[in-house]
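First up is the structure itself, then whatever we jot down about it.
A single protein chain has been omitted; all remaining protein chains appear in their positions.
Chain nomenclature is as follows: A, B and C, assigned in order of appearance, with residue numbering initiated at 1 for each chain independently.
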Amino acid sequence: MQTRWQRIRNRLHTIVFENDTWAGRLFDIALLLLILLSVAAVIAESVPALANREIFQILEWGFTAVFTLEFILRLISVRNPLQYLFSFFGVVDFLAILPAYLSLFLFGSHELVVIRILRLLRIFRILKLQEYTSAADLLAASLRESRAKITVFFVAIFTLVITLGAMMYVVEGHSNGFKSIPSSIYWAIITITTVGYGDIVPITWMGKLIASLIMLLGYVIIAVPTGIVAVSLTGIANRREINPQACPNCGRQGHDSDATYCKYCAEKL
Amino acid sequence: MQTRWQRIRNRLHTIVFENDTWAGRLFDIALLLLILLSVAAVIAESVPALANREIFQILEWGFTAVFTLEFILRLISVRNPLQYLFSFFGVVDFLAILPAYLSLFLFGSHELVVIRILRLLRIFRILKLQEYTSAADLLAASLRESRAKITVFFVAIFTLVITLGAMMYVVEGHSNGFKSIPSSIYWAIITITTVGYGDIVPITWMGKLIASLIMLLGYVIIAVPTGIVAVSLTGIANRREINPQACPNCGRQGHDSDATYCKYCAEKL
Amino acid sequence: MQTRWQRIRNRLHTIVFENDTWAGRLFDIALLLLILLSVAAVIAESVPALANREIFQILEWGFTAVFTLEFILRLISVRNPLQYLFSFFGVVDFLAILPAYLSLFLFGSHELVVIRILRLLRIFRILKLQEYTSAADLLAASLRESRAKITVFFVAIFTLVITLGAMMYVVEGHSNGFKSIPSSIYWAIITITTVGYGDIVPITWMGKLIASLIMLLGYVIIAVPTGIVAVSLTGIANRREINPQACPNCGRQGHDSDATYCKYCAEKL
Partner (left out) sequence: MQTRWQRIRNRLHTIVFENDTWAGRLFDIALLLLILLSVAAVIAESVPALANREIFQILEWGFTAVFTLEFILRLISVRNPLQYLFSFFGVVDFLAILPAYLSLFLFGSHELVVIRILRLLRIFRILKLQEYTSAADLLAASLRESRAKITVFFVAIFTLVITLGAMMYVVEGHSNGFKSIPSSIYWAIITITTVGYGDIVPITWMGKLIASLIMLLGYVIIAVPTGIVAVSLTGIANRREINPQACPNCGRQGHDSDATYCKYCAEKL
C-alpha cells in the first residue's frame, strides 16, 4: 500500500517529468517560456546600451530561484535521483543553476547561465513532435555510428595541421602573424576548414604556394566527413526498412524483407 | 449554357494562365521580359552613377501599372480568386506591386520591388521545360521530406551558437569586437558556417583555442545537412523507379516501372 | 587507289592526331611540353621582377609560330576540317593562337594566351591513361545528367541573391560598402557561397541579423548541389553494373543483372 508521501511523489513526478496530464503539460510549457526569457535576459544584459540596469539582477535571481526549486522538485519526485543527476538532462539542469551561484564568488562567470539554452532541447519531447524526435534520434545514431571514422579523421587532421603549421612557421618566419608554431597551427586550421578570416595570411611566395596546396587539399578533406555522414545516414535509413520479424525458433533478427526462412537456423519465418 | 461573361472569362483565363495557345504564349513571354526589365531598372537606379534620373520614376510607374492590370486580370479570370490569392504565385504577384504603392507613403521601401524577380520562377512552366519542372519538383520534394531533420539540425545549431557565443564573450572580454553576446553569437555563426569575414577575430590564445575547436567541429556539422539532402534525394529518386507490382504467377517483386513481363518467369504483369 | 596527296595526308593524320606510332607519340609529348613551356613563359612574364625582358617576346612569337603550324597541319590532315574546327579541341586550338595575333592590334590581350593551358586536357588521351579517361567521362556524364537540377538550383540562387541583395541595400543604406544593389548582390554571393572576403560586412544590428540568417540558410543551400552530384554519381556507377545484354527478340537493353527473361517481350535472354 502506498504511503501518503509516495502518492505525493507520484503526483509530482506526473507533473514535473511527464506531459500527458493537463498539469504536466502546463508545467512544461511554462518552463520552456522561462528558459527562453532567462536566456534572453542574459543576452540583453550583455548589450552595452542596456547593461548595468538593476532589473537584470532581479530577473536573474528570480529565474535562478525558480530553476533551483524545479531542480529540487525533480530530485525529490524521481525514483532514482542519482540516475537522473548523471543523465544528460540532469547535468544540464544542474549546470543551468550553477553559474548564478558561482558568480557570487567568481566575478565574470555570470554570463555562462546561457547554458540554460541547452534545456530547450527538451522541446521536441515536450511538444510531442514524434517526427522531430525520431529525426533527432536518426541524426544522433548516425553521428554515433560514425564515431570511429570521425575520430580517425580528426587524428589525421590533428597531425596534418601541426605538420603544416610548423612548416609555415619555418617558411614565413616570425613576422606576418606566424609568430609561433601555435599561431601557425591556428592559421592552418582557419585555412583547411575554409573559414579564412584573413587575420593571418602568407606574404612570401613560398608561403603562398604552400597555402595554395593546403587549400586544394582541403577540397578532398572536407569531402571525407560529408561522405562518412551520408553513408551512415543511408545505412541507418535502409536498415529500418529491414524485416523487423524475429525468428520463431532461434529468436534472432536482421532478416531481409524478402526472406522466407531464418538465415541462421532455417526455420520458416 | 455559358453567359457572355463566362465566355470572356474563359478566354481571358486561357491567355493569362495557360500557355497552349498563340495568345497565351505571347502573353507569358511578354510578361517574363517585362519582369526582367523592371528588375533591371530598379537595380540600375541604385547605382550612384545612374541614380536620380527621372526616367527611372516613369519606367517604375509604367511597370507598376502594367503589373497591376495583369493582377486584376488574373483575379477576374480565375474561377476561385481567393484560392489564387493565397497560392504561392498569388502572394508573389501581390508583393510585386505592393512596394511601389507603399513607397508613396513610406520613403525607402521602393527598392523592395525587386521581389518581382520571384515571379521569374514561372519561367520553367512557361517555357514548357518539362525536364526542369520535374527537377525542381524533385529538389522541392527532397527539401520538404528532410524538413524534420533540417529543423532538428537548426535547433541544435541555434543552441550551439548561443552557448559558444556566450563562452567567447566571457573569454575575449568586451574588447576585440566581442562587444556583447549578440555580437559573439554573430561571430559564432560566421565561424561555424565557414564564411569567416574576419571583421571579428579572437585575440587571446584562449579565444583562438576555442575558435579552433569550433572550426574543426564545423567540419562535422557541415556534413550533416549534406548527408540529409543526399539521402533524401536518393530515396525519392529510387522510389520513383521501383514498380510496386508483384508478378501474378511467381509473386516476386522488384520489377522496373517499365517492365511488361515478369523478369523471373515471363508472366505478363 | 590513293593519290600521293592522300598518302601524305594519312601519314600526317597518324602523326598529328593518333598516338599509336613512334612518330605520333613523340609529336604529342613534344606538344605537351611546348604547351607547358608557353604557359610558364606567359606567367613568368607577368611577374614584375621578370617583366619587360625581350626574351619573352621572342619566346612568345616562337611558340605562336609552332602552334600556328600545328593548327594548319591539323586542318590539312583531318578528313573533315569543319567538323574539327567546331569540335571542343578545334576551338581550343584556335583560341590558343588567336590572342598572340590579336595583341598586335589590341594592347593588353596578350596574357590571354594562357588559355593554351586548356590544350593540356588532351593529356589523359595522349598518355593512354585509360583509368583516368573513364574517370573523366564518369564525372562529365554525372555533371551532364545533373544539368537540369543544377540549372534549377542556379535559377533559385539567382532570384535569392537578388532579393537578399536588395533587402540588405535597404537595411544597410548607402554606406558600409552596400553602395548599390549590384554591390549588395555581390556581397550576398560572397556570403551565401561561404567565401566571406570581409571587404563588405554589415554594420547595423538589423543587417547582421539578416546576414546570420543568410549564412545559416547557406548551410542547406550548399548541401543541395553536393546531394545532386552524389546521387548522380551513384546512379551512373550502378547503371554500369547493369546487364549489358540486349534481348535477342526485341533488341532492347536495360535489363537487370538477375533477369532471366526480357522484361519487354518475355523472350529468354
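Structural remarks
Assume a contact is a pair of C-beta atoms (placed from the backbone, for glycine too) under 8 Å apart; a residue touches a chain by one contact, two chains touch by 3 or more.
Values in this document were obtained by computation on a predicted structure and should not be read as measured data.
In the complete assembly, the contact with the undisplayed chain comes from C:222, out of C:148, C:167 or C:222. Contact with the undisplayed chain is limited, among B:196, B:218 or B:235, to B:196. Taking the complete complex into account, C:123 is the one of C:34, C:98 or C:123 that touches the chain left out.
When you scan A:66, A:95 or A:162 for touch with the missing chain, the hit is A:162. Contacts to the hidden chain, counted on subunit B, fall at residues 194-198, 226, 230. Although one chain is not drawn, its touching partners on subunit A can still be listed: residues 148-149, 151-153, 155-156, 159, 162-163, 165-167, 169-170, 174, 179-182, 185, 191, 194-198, 201, 205, 208, 211-212, 215-216, 218-220, 222-224, 226-228, 230-231, 234-235, 254-256, 258-266, 268. Not every partner is drawn; the one left out touches subunit C at residues 39, 42-43, 46-48, 108-109, 111-112, 114-115, 117-118, 120-121, 123-124, 131-132, 134-136, 138-139, 142-143, 150, 153-154, 157, 182-183, 185-186, 189-190, 193-199, 222, 225-226, 228-230, 232-234, 237.
Please note the rule applied: only the chains that are shown with their structure count from here on.
The pairing of subunit B with subunit C is characterised as different-residue: of all residue numbers used at this interface, under half are used by both copies. Pairwise, the chains sharing the most contacting C-beta pairs are B-C.
Centroid to centroid, with C-alpha atoms defining each point, subunit B and subunit C lie 28 Å apart. Separation between the centroids of subunit A and subunit C, computed from CA atoms only, is 41 Å. Multi-chain contact residues of subunit C (touching two or more other chains) are listed as 194-198, 226, 230.
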